[in-house]
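The complex appears here without one of its protein chains, the remainder shown in place.
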Amino acid sequence: MTKEMLKGNVAIAEAAVRAGLNAYFGYPITPQTELLEYLSARMPELGRAFVQAESELGAVNMVYGAACTGARVLSSSSSPGISLMMEGISYIYGTEIPVVLVDVMRGGPGLGNIAPAQADYNQIVHGGGHGDMHPIVLAPANVQEAIDITYNAFDLAEKYRTIVVILADGSLGQIMEPAELPEMKPLLMRQPDWATYGAEGRPKRFLSSINIDPAKHEIFNIRMEQRWQKIIANEIRFKEYYLDDAKYAVVAFGTSGRIALSAVRSARAKGIPVGLFRPVSLAPFPEQALYELSKRLEGLLVVEMNNGQMLEDVIKITRHQTPIDFYARTGGIVPMPEEIEAAILRMVEEPVNTTEHPRDRWLARLSQELIGGS
Amino acid sequence: MVQAALEEQIVYSRPESFTAVQTHYCPGCTHGTAHRLVAEVIDEMEIREKTVGVASVGCSVFAYNYFNMDFVQAPHGRAPAMATGVKRVLPDRFVFTYQGDGDLASIGMGEIVAAAARGENITVIFINNANYGMTGGQMAPTTLPGQQTSSSPNGRDVEVMGFPIRTAELLSTLDGASYVVRRSLHDPKNIRMAKKAIRMAFETQKQGLGFSMVELLSVCPTNWGMTPYQANQWVQSAMVPYYPLNDFKVHPALANFRV
Partner (left out) sequence: MQTEIIIAGFGGQGVLFAGQVLAYAAMDQGMHVTWIPSYGPEMRGGTANCTVVISDEEIGSPIVSRPTVVVAMNKPSLDKYENMVKTGGVFIVNQSMVDREVERKDIHSVMVPANEIAEEIGDKRMTNMVMLGALLANLNILPVDAVEKALKDHLPVKHHKLLPANRQALEKGSSFIAAPVS
């Protein structure tokens, strides 16, 4: 196969098509819209289902219904639309239905703006709606990774009968890079042994998230938690760069991860032994690997495009084995490599006081810089 | 010969309900026209300081910059609910929403139907431009059969994508709705008629008669890929036949009111 220049949004859409997508339901929202627009032409051309729903609320419940039949189903949106989907996401999880969702994050809270951000981390990684929930969350940093993740996401969702969220951002949605698309899988109409597609020649089935009896619901929750243990054991993914001889590391995912890579390289060129740890699965988070790494480091710098949502997880995971520093831009501002490099140099030159919360230092500095005063 | 100094007469000026800023709308877009009509009506009724506007999500999201009065800005589709909140705690204020067709008739269909059914004493200015302007011209509930948009690239196929919604007709079936009409902004005569309707809608609210809505056929030259002139012609030739300009519901108490 040869490489093509592909835009992130379009690449994700085509990878899903090639993974055997039976149906897509979505609603326009920038910076995700090309994904929907692409499929509005591509799906009918292949004789597959495409519906522009009346809202994200409609879209997620169309997904719910279609996925109950055993079909491979996708929806995509961006932060405000994902917020609207929360009810459906929780119901889908509570019904144990495999579904793949794409969140191309933008600046929030509220209507915010359409620039790239990573502030849905908590809403997706620690949320996905009410109740005890663990969607699988994968965060690609480049177009090829986005394709590979999307292509395998359906198998993953079906293997564990759960929700897989591909957490991208406006930058990954809009970027074009050479990438290779996988082969077109044959289109199947799957009939898994839990699905409701008509009880011809078999006892009837029903799919619901209701569990009126708390004792039964408790058993369900325990069973799902056991399943999560399996997912933790099997599905953790991360990328390491220049960590072999590193004394310091940057921890960052998705777009901030790839920007940090540039910063790490230029800091290395100045002789600083720094590497990059880039979690690809945010849920399950590569906890053990990060913990082991932190034990041999002199400092960690967490970089995000939010006010420090993953930071809390990193603090918890590393159990104060190593001093942690934090750098972020938020609200749709993307950090430049130079800013991250400066934060790396600061981490090395002014080792931090471990009793202080890393966010406090960052907030004080950024407030000074952007708002002024004291 | 001594010429008498010509007396200066102001025949046209910016309504007080308008701020002195340039709008962000595309050249030829009738969002600006609709804004102006609303501002003129509010001036004429002298209710500027007693009015709270509710902006929606769409190209008119920044309407609060252009109207010189208090404004809030609702989540996508939720303006009628937010307006209800404002009106219920401030019943003596004038409350209006300004919504596009994606906002009102797609994601917000639940809220608008519920507000009209409750007979909520608010005024709704509804811009029907047959597509989603802000996000780049996708299909809206109002997109005409066969119309090409960026999410119906082969034209709206009603077999798969369903039929357009005639919102004014639909809402006029609700007992709570007191004044529901459709007008168009494609030429001066129709613009004058649109203004009268907007006045009637605010009068409905003033008299406490309940829900009022003016649907305005509007152009989106940018996403339609037309010049403003062609776009206005298209409203007349394609939209008006599908969306007849009419009074669908007029409360009897309004029958004798003349603007």
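Note that the chains take the letters A and B in the order they are written out, and that residue 1 is the start of every chain.
Quick note on the criterion: a residue touches a chain if its C-beta (ideal position, glycine included) is under 8 Å from a C-beta of that chain, and two chains touch if they have at least 3 such contacts.
If you're wondering where the values come from, they're calculated on a predicted model, not measured in any experiment.
Participant: Could you tell which one of B:32, B:75, B:133 or B:164 touches the chain left off the display?
Facilitator: Touching the chain that is not displayed is residue B:133.
Participant: Looking at A:39, A:119 or A:175, which residue reaches the missing chain?
Facilitator: Considering all chains, including the one not shown, the answer is A:175.
Participant: Touching the absent chain in the whole complex: find that residue among A:46, A:222, A:336 or A:364.
Facilitator: A:336
Participant: Tell me where the left-out chain touches chain A, residue by residue.
Facilitator: Touch with the absent chain occurs at residues 3, 5, 30-31, 114-115, 170-171, 174-178, 258-265, 334, 336-338.
Throughout what follows, only the chains that are shown with their structure count from here on.
Participant: Could you grab the centroid distance between chain A and chain B? Build each centroid from C-alpha atoms only and quote it in angstrom.
Facilitator: 39
Participant: For chain A, which residues are in contact with chain B within the complex?
Facilitator: Its residues touching chain B are 27-30, 33, 36-37, 40-41, 44, 51-52, 54-57, 80, 111.
Participant: Which of the residues in chain B end up touching chain A in this complex?
Facilitator: 57, 61, 73, 75-77, 102, 106-107, 109, 132, 135-136, 138-139, 141, 150-154, 160-161
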